[in-house]
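Just one protein chain is left out here, and the rest sit where they should.
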Amino acid sequence: MERIDLKKLDPEFKHRVAGELGGEHIKKCFACGICSARCPIEKIEPEYNPRKIIRMILLGLEDELLKEEFLWHCSTCYTCQESCPQRVNFTEVIFALRNLAVRKGLAPAGMAAAQNLLSQQGRMYEVGDFENEKRQEMGLPKIKGNPEDYQKLLKK
Amino acid sequence: MNYAFFLGCTVPVRNLNYELSARLVAETLGLELVDLEDFQCCGFPLKSVHFFDSLVIAARNLALAEKAGLPVCTLCSACGGSLSEANHLLRHNAELRSQINERLKEVGLEYTGTGEVKHFIRILYEDLGLDRIKEKITRPLSGFTFAPHYGCHFIKPAEAAGGIDPVEDPKSLSELIEVTGAKALKYNTMLNCCGGSVLGAKEDLANTLAGQKLGEVNQLGANGLIMICPFCNVMYEGQQKKVEKKLEQKLKVPVLYYPQLLGLALGAGPEQLGFKLNRVKDKDFLKQFEKED
Amino acid sequence: MNLDNPKVLILGGGIAGLTAALALNRLGIPVELIEKSEALGGMVRSFCCKASPVCQQCGACLVNDALKMLVGAHNVDVHLQAELKEIKMDAKEFLYTYSRPGGGGEGRAAALLLATGFTPFRAEDKPQYRYGLLSNVLTGLDLERQLRETGKVIKPSDQAPPQSMAFIQCVGSRDLHLNHPFCSQVCCGYALRMANLIKHKNPQMEITVFYMDIQSFGKDFPNFLNQTRKQIRFIRSIPGEISAGDQDQLIFTFQSDDGLTSQKLAADLAVLSVGMMPGLDNPVLSKMLGHPLNADGFLPANPDVSRPEGIFSAGAVSGPKSISRSIAQAYQAVEEVAAFLSKRSSV
Partner (left out) sequence: MMTLSEVQKIPKVLIFGNGPTAQETAGQLLDLGYEIIEINPAEDFSQDISCPATGSSPVQDYMEKWGTLANNPRYVLFNQTALQTIEGFAGEFQVRLKRDQKEWIETVGAIVLAPELISTGRFEDYALTPSNQIMTLEELNAAVCSSGEGIEGKAEKETRLKGLTPQTYVAFLVGLKAEGNVLDMARTLSLAQELGRKYQSQICVFCRNVKVAEEGLERLYQACRDEGVLFFKFDDEGPEIIRSGERVILHFTDMVLSQPFELVPDLLVLDSVHSLSEKLQGLAVSARINTDGNGLLQPANVHLLPQASNRAGIFLAGPGKGPLLPRTGLEEAKAAALMVHHFFQGETLENQQREVTVDKGLCTICLTCLRFCPHQAIGWSHRIFIHPLACQRCGICASECPMDAIQIAGYADLEVESKLTRFRQKWQEVETTQPKVVIFGCQRSAGVAWEEVQRSTFNVKGHLDFISLPCAGKLDPDYVLKVLAMGADGVVVLACPEENCKSIYGNTYAHGRFEEIRDYVEETGFDPRRIRFEYLSSNMVWKLKEIMEEWMEELGGMINQQSAA
């Protein structure tokens, strides 16, 4: 690996992540390794390593990190967050990193789709007449879509 | 004991058997589930895209429940997680709360933080309690063993989930299974994550994770894996065929929702509990309940 | 008690309380010592000698010196199984009553010295290490007792000597999640000294220490650590959990410090280096004496903390501390008492 000049990295990145919702406690990490040791995803895909991700944030490796596809492989199981002795709340940090990636346009395709679906129909799955008929057959109440609220709340 | 019934996005469309059995069980046990028609998505899918917007959406639902003066009952752990985390966060962060209420003004709602969010299973366990459920059991399922699948958002993060269970050693679902007369299996991968939220990003990874539990339960030969969240159901039921290919071994793990199991013990038949929608079923187990009705 | 021969009440008969009692006795100041348990010596009585074969300065034997000298200390009167019931401060004097089986007692003292010590961290509060569920998971205290009573290390599962063992440091300490953001200062000391002792007794034993930062202790520490590193494997990472392996072995899952992946290590025995937590009766004492607790739940001894006049403290009651620092603090506290009493009688 070629040598990286620490001065070429952005020391402010860690403060910016700490400014994001969910990322507030990122700098509390003292690299004990418990999160990576208990992470179920790391066992299957070693590239996804919570301690390594935190270290990349602290050292300012912003671009190298946010383009990584493994940011989206966290199963949000909160095991790291429950075991962290410094309350870094790493699962929330992952959400914060994903938000930053989305803002830089680095998110996987599917993600933007969720935003559009919700801003249009307020639901992930369309609820039309066909669905409501099936529900009535089974004696279940109709579902009334109410997308207006979501359109107002989520307009860009 | 009445609750605002929060269905979320997947249950009312893809998991009617879960909703059906839950409504039946609630009715039998005297719980009143009020449908608020304005309830929509809980905001969970937005958390990865825009955390603040997902909080706005969650706060909207919470505000609706507060207006109706009812605690929220959720079926899906992801919805439960998203709403209770938002509730916990906004209760303790006044500045964030005022920003959220600024946005909610556009739809004439205000979040006050007085509401409460509880998963349906937690309501059965805490509000109703095992004794009252035991009284209503007419057909104990003795001689059967079921493997509980707690999932993650039901008990974690402990701070927001209200600490129903110790995170490393949960008991609630196991005891609920045993109240029906059946035996709850204790197994190594009990606390495993189903991998549901990785399905969209990298299916193979999600299947491997789900395969760890399916492999063990299949080997231990339980009568079924008990679900309390549609996300986990997608992984263990929906993806079971694909996991089979991945593990290169035959898998026959019946998957059913807890209300369906409890429904049988309360005397209801498989038809009323929407078992025909279950894709992986233990036919001879269900057969004994069919002949009566 | 007349004012010209003032008495001192000491709570706690551990190494700090005993040292203070002897130091006061040597100045001719009478002492009444109240100890909750049925024996003097406190926690140090269950610690083993760690000479391997050279003394490693742990100080555990010093409590026996103190107990031996106590026999000759005539104006120290000790009450075992005794607990302070209530205490009032009036006219420069503490009026107190204590209870013990078969009656209690009451008395007056010019000064009060707190030496009530600490409680070890409950290893069950770290459920991922399965203490109490897997029989071969011990705490540092369990290992001290084994070595103290038998001089040997055995696996509780089958009473056989282990071939391999691993220590986990900082169990309960340096832990914001459990609201213990402090280092217990003594665990690196007892863990590495016992590791050296065990390696000295069975040279073929494989010993691993999982750690974050090894803390200095004793004299000549750099040399001590260099020697220790030659025979004990150090891994700078704290295991996430301990699970059951086959034939009662334990599997440690940890993030390897030389690669970028998590790894598993199998060992016959696990030792959780549990930290020093506040004494269980600190809150009661704090309320009874109007002596504020600090953020970690200890009764602080630093002078800028406002506590009623005439109250002094020594040892782990004010925070995690080694045996040698507890002894130094006992001497410091007695010096403060001597100065306080001489100032009071001259006024």
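Quick notes on this one:
The first chain written gets the first letter, and so on, giving A, B and C; residue counts start at 1 in each chain.
The working rule: a residue touches a chain if its C-beta (ideal position, glycine included) is under 8 Å from a C-beta of that chain, and two chains touch if they have at least 3 such contacts.
Bear in mind the structure is a predicted one, so any value in this text is a computation, not a measurement.
The hidden chain, counted over the whole complex, makes contact with A, C.
Touching the chain that is not shown, out of C:59, C:117 or C:172: C:59 (per the contact rule at the top).
Of the options C:93, C:248 or C:336, the residue whose C-beta touches the omitted chain is C:336.
Residue C:236 is the one among C:126, C:236 or C:291 that touches the chain missing from this view. Although one chain is not displayed, subunit A still touches it through residues 1-7, 11, 14-15, 27-31, 51-52, 55-56, 58-59, 86.
One chain of the complex is left out; on subunit C, the residues touching it are 23, 25-28, 47-49, 51, 53-55, 57-62, 64-65, 67-69, 72, 148-151, 174, 176, 181-183, 185, 188, 213-223, 225-226, 234, 236, 257-260, 302-305, 319, 324-325, 327-329, 331-332, 334-336, 338-339, 342-343.
By our rule, only the chains that are shown with their structure count from here on.
By number of C-beta pairs in contact, A-C leads when A-C and B-C are compared. Subunit B has its Cα centroid 22 Å from the Cα centroid of subunit A.
Per-chain Cα centroids separate subunit A from subunit C by 44 Å. We define each chain's centre as the mean of its Cα atoms; on that basis subunit B and subunit C are separated by 46 Å. Among all residues of subunit C, those that touch two or more other chains are 128. Among all residues of subunit B, none touch two or more other chains. By the touch rule above, subunit A contacts subunit B in their complex via residues 20-22, 40-41, 44-45, 69, 72-79, 81-82, 89, 91, 95-96, 98-99, 102, 107-108, 110-112, 114-115, 118, 122-125, 127, 131, 134-135, 138-141, 143-150, 152-154.
Those residues of subunit B that touch subunit A in the shared complex are 7, 9-10, 12-14, 16, 19-20, 23, 35, 37-38, 40-41, 45-53, 55-57, 60, 96, 103-104, 106-107, 152-153, 156-158, 167, 192-198, 200-202, 205-206, 208-209, 274.
In the complex of the two chains, the subunit C residues touching subunit A come out as 128, 170, 174-178, 212, 237-241, 253-255, 257, 260-262.
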